[in-house]
Structures are given as structure tokens and as C-alpha cells.
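The complex is shown incomplete by one protein chain, all other protein chains being positioned as in the whole.
Moving on to chain A:
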Amino acid sequence: MIMENSNDNQEPPAAEVTSTITVDDVDVDFLPIIFDIVRGLERESTDASQKPPGGSQDISQKLIELHKKLELARDQIKRLPGVEYSQEQQIEKLEGLRKQLRLKRELLLKYRTMCSFDIPKI
């Protein structure tokens, strides 16, 4: 809990670097830890009679580590840029922006090339 609280306290500065986080920074290697936990548990069950004294403690440590890793991954995913839309929605938005840009450029061009003023010929 103390660790989580300290993480919470570090949230605001982490939010400032939102733009710098990339997909490569997201740690999603959960399988090795799960494998370690499963192996530890199995070893514990098979060698119940001669289990090492710190075995269960090691497993609980791994469990905490897995939990933290999952939480960290959730937090990092929330800070990933551009994932607030699905791919299709994002493409639609991109097209929308391109269209907007084109229309605005056309409007400006229209204003610029607009014949200045018709001088009435008297």
C-alpha cells in the first residue's frame, strides 16, 4: 500500500511526460512472472515434505511483483498517445482534420485572390 501511495504521489509529474511515452516503454512481459509463480507453486506441492524455508515468501514476492507490473502497465496504457480512439475512429478523425485544413486553405486562397474592389466606371 505504501508503495502504491508513493506511486500515486508521483502521478502529476508522470502525466506531464505523456507525450514522450511510447508503446516500447510499456512493459507487458507478464508470462515469465506467471511462469515463475506457477513453477514455484508446483515445486512447493510436489516437494511438500522438503520445501525450502523461503519458498512461499518468494512466491508472494513474485505475486506482488506481478500485481505491480499489471498496475504499471495499466497506468502506462492510459498515458499512451492516440489510444483514446479506435483505429477506425482515428482514421476518420484524421480525414476530418485533413478536410478541415483543405477547406480553410481554400477559404484563405479565396480571400486572397478575391478581386479587390470593383471600381464603378462612370
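The rule is short, and it goes like this: a contact is a pair of C-beta atoms (placed from the backbone, for glycine too) under 8 Å apart; a residue touches a chain by one contact, two chains touch by 3 or more; residues count from 1.
Assume contacts and distances are computed from a predicted model.
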item: Chain excluded from display, named as in UniProt, from "Ubiquitin-conjugating enzyme E2 N", "Replication factor C subunit 3", "Mediator of RNA polymerase II transcription subunit 4" or "Skp1-related protein"; value: "Mediator of RNA polymerase II transcription subunit 4"
item: Touching residues on chain A - with respect to the absent chain; value: 22-24, 26, 28, 30-31, 34, 37-38, 41-42, 44-45, 48, 63, 66, 70, 73-74, 77-78, 80-91, 93-94, 97-98, 100-101, 104-105, 107-108, 111
